[in-house]
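A single protein chain has been removed from this complex, and every other one stays in its place.
We call the chains A and B, going by the order they appear; numbering starts again at 1 in every chain.
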Amino acid sequence: MSSQTTPTALEAELKSLRERVMGIAESVVATADGLLVAADTATVHAESAAALSAAMLGLGQRTANEVGLGGLRDVVTRCNGGYTVVLAIGDRALLMILGDEGLDIAALHRESPATIHRLAELLGMTPADLTTA
Amino acid sequence: MRALERSLSAVLDSPGVIGAVVADAVSGLGHASVGEHRLLGTAAELAELVGLVDDGLRAAGAEGEVESLVVSTSRHHQVVQLIARQGDPLLLATVLDRTRTNLALAVRQTADQARELLA
Partner (left out) sequence: MTGEPGLDTPSAPPAAHSVPDLLLTLRQARFTGSVLVSGTPGGTIRLEQGLVTAVETPGAPAVETLLLKSGRIGEAQWAAAEAAAGSASPGGRPADLGAVLVAQGAIGAAELETVCAAAVFDGAFALALGRPGSWQAAEADLPARIALRPGVEPGRLSEETARRVSLLTRLGSPPRELAAVRIRPSAQAGTAVARTSARHRDILVAATGRRTARDLAFALGRGVFAVMLDLVRMDAGHLLHREPATAAPGVPSVAPRTPPSGPPPISDGPLPRRIRGEQPLGAAAARTGTPAQGALSAPAEPTAAHEKSEKNAR
């Protein structure tokens, strides 16, 4: 899977997010059980990223429940060379973002709700699916 | 005073040197300058000169990297020495009084100073 294939609406949405937020390098949409749906990737193995991000999100949600700090917002991994951010799209899908160490976190927080919303629409979810997540 | 300014002041103590500049060889950002550095032009002009020479040499088929440039006028020698490092190179430019030094010495001395500058 690469971004060279005919761009679907999902891939276009991912590309648009990459262009709106400084520092986003690659991104992946996956189902909640880790199957790849769409990818805007160059170097990472999209299937692996999808599987890992589903595991990260699940672990994050269980951790959030356990520690009683309220609902999970996102799962962030900070590495020497950048970040990964995993966001839920309703309870059936997720978005994983890879960014460099200059990732504009403020812009990501500003832009991601609308992106999640549009991705949910493209995945055939209703607004109710999003709010129950 | 910053450490780099201290290092550069030491360059002025060498025979014949009357001015010196340290700059980023790519961006042209001036880091420090001492003595009669105006004789050398600005840091941006020095970086532009290095770029022009590099482009010209490559267009002519030369290989390798530019290490130094020498301009001699009737009164001065100007020596621009590139300082290679991890990341973009710096440059050390010195202007020397012709009556107090010779060209070979000026080039050799500036190369030595460039090596010691960042230590």
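Heads up, the rule we're going with is that a contact is a pair of C-beta atoms (placed from the backbone, for glycine too) under 8 Å apart; a residue touches a chain by one contact, two chains touch by 3 or more.
In this text the structure is predicted, and so the values were computed from the model without any measurement.
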item	value
Contacts of chain B with the absent chain, listed as residue ranges	2-4, 6-7, 22, 24, 26-29, 31, 44, 51, 54-55, 58, 61, 63, 65, 85-88, 90, 117-119
Touch list for chain A against the chain that is not drawn	3, 9, 12-13, 15-16, 18-20, 22-23, 25, 42, 80-81, 100-107, 110-111, 114, 118
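One rule holds in what follows: only the chains that are shown with their structure count from here on.
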item	value
Between chain A and chain B, centroid-to-centroid distance (C-alpha), Å	50
